[in-house]
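Of the protein chains in this complex, all but one are displayed in their positions.
Labels run A, B and C following the written order; every chain starts at residue 1.
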Amino acid sequence: MRYSIFTLISNALSDHKKWQPAWREPEPRREYEVVIVGGGGHGLSTAYYLAKEHGITDVAVLEKSWIGSGNVGRNTTIIRSNYMLPGNEPFYEWSLKLWEGLEQDFNFNAMVSQRGVLNLYHTDPQRDAFARRGNAMRIHGVDGELLSREQVREMVPFLDFDNARFPIRGGILQRRGGTVRHDAVAWGYARGADRRGVDIIHNCEVTGIRIEDGRVRGVETSKGYIGCKKLGLAAAGNSSEVARMAGLKLPLESHVLQAFVSESIKPFIDHVVTFGAGHFYVSQSDKGGLVFGGDLDGYNSYARRGNLPMMEHVVEAGVAMIPGISRVRLLRSWGGIMDMSMDGSPIIDKTHIDGLYLNCGWCYGGFKATPASGWCFAHTIARNELHKLNAAYRLDRFRRGAMIDEKGQGATPNLH
Amino acid sequence: MLSPTSLDRSLPLKRHLKQGRYGTVSADGPGVRLSVRHPLAIATIIARKGQEDKMSALLETHYGIAAPQPGRMVKGKELVLQWCGADQYFAITEGRGEGALYEDLRSCLQGSASVSDQSHGRVVIEVSGHKARALLTKGSAVDFHPREFPLEAAAMTQMAHIGVHVTRTAEDSFELSLFRGFSEHFWEWLTEQAQEFGYEVV
Amino acid sequence: MRIRCPYCGERPSEEFTYLGDAAPERPLSNEPSSMDEWFDYVYLRDNPKGVMQEYWHHSGGCRSWIVAVRDTETHEISSTVAARDFAKGRGR
Partner (left out) sequence: MSGHRLSQGGLIDRSAPLKFTFDGKPYQGFRGDTLASAILANGVSLVGRSFKYHRPRGIMTASSAEPNALVELREGARTEPNTRMTMVELYDGLIAKSQNRWPSLNFDIGSINQLASPIFVAGFYYKTFMWPKAFWEKLYEPMIRRAAGLGRATHEPDPDRYEKAYAHCDVLVIGAGPAGLSAAVTAGRAGARVLLADEGPVLGGSLLYENEEIDATSGSDWAQEVVAELVSLRDVTLMPRTTVFGWYDDNIFGAVERVADHKMVPGPHEPRQRYWRILAKRAILATGAEERALVFGGNDRPGVMLASAVRSYVNRYAVSPGRTAIVFTNNASGYRTSRDLRSKGIRVAAVMDSRKDAPKLDSGGAPIVAGAVITRVEGGRDIERVAFERGRGQERLECDFVAMSGGFNPNVHLACHRGAKPEWKEDIQAFSAPRNGSRFVAVGAANGSMLISQCLREGAEAGAQAANEAGFRSKAAPTPLTKDESYNIKPLWWVKEGSSKAFVDFQNDVTAKDILLTVQEGYRHVELTKRYTTLGMATDGGRMSGINGSGIVAEATGKSIAEVGTTTFRPYYTPVSFGVIAGPFKGHHFQPVRQTPLHEWAEENGAVFVETGLWMRSSWFPRKGESDWLESVIREVKATRESVGLCDVSTLGKIDIQGSDAAEFLNRVYCNGWNTLEVGKARYGLMLREDGIVFDDGTTSRLGEDHFFMTTTTANAARVMSHLEFCHQALWPDLDVQYVSVTEQWAQMAVAGPMARRSLQKICENVELNDQTFPYLAAKEIKILGGVTARLFRISFSGEHAYELSVPADYGNMTARALMHAGREFGITPYGVEALSVMRIEKGHVAGGELNGTTTATDLGLERMMSKKKDYIGRMMAQREEMTRKDREMVVGIRPVNQNDRLRAGAHILSKGDAASMENDQGYVSSVAFSPMLGRWVGLALCKRGRERHGEIVQLFDGVYGVHLEAELCDPVHYDKENRKLYA
């Protein structure tokens, strides 16, 4: 049933008894053309675009828990395309373009809100780095503005301009950046893929990968063996564990990132704002909670919870940036497992095993990438070749020395 | 041209050290007393590879005190030794001529330890009084309960985001030693935290 | 988390800085033929869900590097040794 104000009203008249499940709960078939591991944003969007763009509908998405239980269901929902390096910028801009038409495309209101993403700078070197980034964006035809201190003050007057340890000198603004209702992204893609014939199978953990003479045959799962011609791994924080089943060792570390939400309050901050002198970024959800986060706890972890030191650092930065936030209360904190790569950039590639494809290394920037990641991964799986947009995201770039290192931190995942 | 008399070492915290009583005034006097030890002669001693025992023995013969165990300090007649890291110690004295301590440590530990002068690099603040321990717990995760941190215990830790070397010099008095560059900021934090107890700068 | 520094005793994790997996060993050879070893050492990680050996630096304390055996699911630390001794144990 299509979603629209009309179906909504007509269902209201029939006391909402007629709504169908957003997606089926099928039992897995014995064999699929394509199996995707991971029912998160990327796995679901991959399935969606396989069906929509490539007409491949004999697809199953296997999710070990409930749909969207991973990072797609726990991120701070920021979307932007303010990248600097050639390998990244076109990809993320394509993703932003897809976001802009997504809701009408999959007929689900994911509340894509282009409210503007503002990154503050506090020093001249930061300003110069932002100028470099802004120009990289503009050279690719993307909107990026360098704001003066006064322009920032006009946009967000209540930041600490007067008493700060690291005075705000200005910022870089991408107006088309913003936020998206994260859960709805998973649900919209799931529903969209399901309606095109994709089987979305939850509570189905992949426990092994069957490979015969260099070729993928299928996967062992908690619901039994499932055969497939092609296998796409989109397990995010668990990528190393899943890839291990195929004998692959990846340039990844799994780290916990915390996020937080405040009590729901009346409109307080209208944009996404990122502090430049500490780890803090914030936006306000449509429900009224201030959704914010900061840096990784810093140690390898598969536990979806962090500890006090990073929480304190993030909140200290928050109050340093917005003194008025002091009497607002934190409501909840949680964590998710990041697939941190060795250069801070993702991997979307084939592997040396026929029919095995890899999608990982998203660090804490993979939500904004969800549409383009699925779109490119679908292309790579369907055509068995990389698209121009993910050409730089090859696995062997580390061996060749072609890292895509926006932060210049090198092979230290927790610094990206 | 300046005269040698102006060789007097300038004290990093001098503009903050205004003697007097501050914060809450209570019948039983100020909760903490704060003072700065200056000028001091301080040197870092690090044992050469495999020379720990030799170094310790040399210290014993020259100064009458052996190198303290990890987490401890020892007082000698003219010298205090404080553990400050693996095979690493602060040697501290008062009223020695410029560079003197550094020089004789070098000559006496020749070949068994490396010595670096730190006399000017660190500021040493004395915190005492019945609220001294309560004050320190506002900054450091070290457990200062006498059972866990007895007399002459020494620890490297962090307070208010600043690295601090803490030693317990008496039941209710501690010494905090930190990089001089942080001393003003640290002092501001320390005195703000001391306000509720009432404090005296001496 | 609390980490037992072999020198300072138990301290909360905010006094420490994390580096990562301590299992990879720095290759000794500089021959072109050893390139793969080097690549593994610098870039590839087991990244296990479960117990691993890892480098922590007591940067907010005695400045010793230590190797902790920690479970990445529970964060339980079962043992710690000074990196010096860990390296010597490997015959360095």
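Details
Convention: a residue touches a chain if its C-beta (ideal position, glycine included) is under 8 Å from a C-beta of that chain, and two chains touch if they have at least 3 such contacts.
Please read these numbers as outputs of a predicted model, since none were measured by experiment.
Every shown chain touched by the omitted chain in the complete complex is listed here: A, B, C.
Although one chain is not drawn, the whole complex shows that of C:Cys8, C:Ala68 or C:Ala82 it is C:Ala82 that touches it. Touching residues on subunit A toward the chain that is not drawn are 3-5, 7-9, 12, 16-17, 19-23, 25, 66-69, 73, 86, 89-90, 101, 103-104, 107-115, 122-123, 125, 127-136, 138-140, 144-146, 157-158, 160, 163-167, 172, 181, 183-184, 187-188, 202, 262-268, 277-278, 284, 286-288, 303-305, 307-308, 311-312, 315-320, 322-334, 397, 399-403, 405, 407-411. Listed here are the subunit B residues that touch the chain not shown: 1-4, 6-7, 9-12, 23-24, 39, 44, 46-50, 88, 98-99, 113-114, 116-122, 137-138, 140-141, 143, 145, 148, 160-162, 179-182, 184-186, 188-189, 192-193, 195-196. Residues 1-2, 12, 17, 19, 22, 26-28, 30, 32, 34-35, 38-39, 41-42, 55, 57, 59, 63-65, 75, 77, 82-84, 86-88, 92 of subunit C touch the missing chain (whole complex, contact as defined above).
The rule we apply is simple: only the chains that are shown with their structure count from here on.
Averaged C-alpha coordinates give centres for subunit A and subunit B that are 50 Å from one another.
With centres taken as mean Cα positions, subunit C sits 30 Å from subunit A. For the pair subunit B and subunit C, the distance between C-alpha centroids works out to 31 Å. Those residues of subunit B whose C-beta lies close enough to touch subunit C in the complex are 70-71, 84-86, 88, 141-142, 155-158, 163.
Touching subunit C in their complex are the following residues of subunit A: 238, 240-241, 244, 249-254, 298-303, 307-309, 342, 398-399, 411-414. By the touch criterion stated above, subunit C contacts subunit A in their complex at residues 1, 12-14, 17-21, 39-40, 42-49, 52, 54, 70, 72-75.
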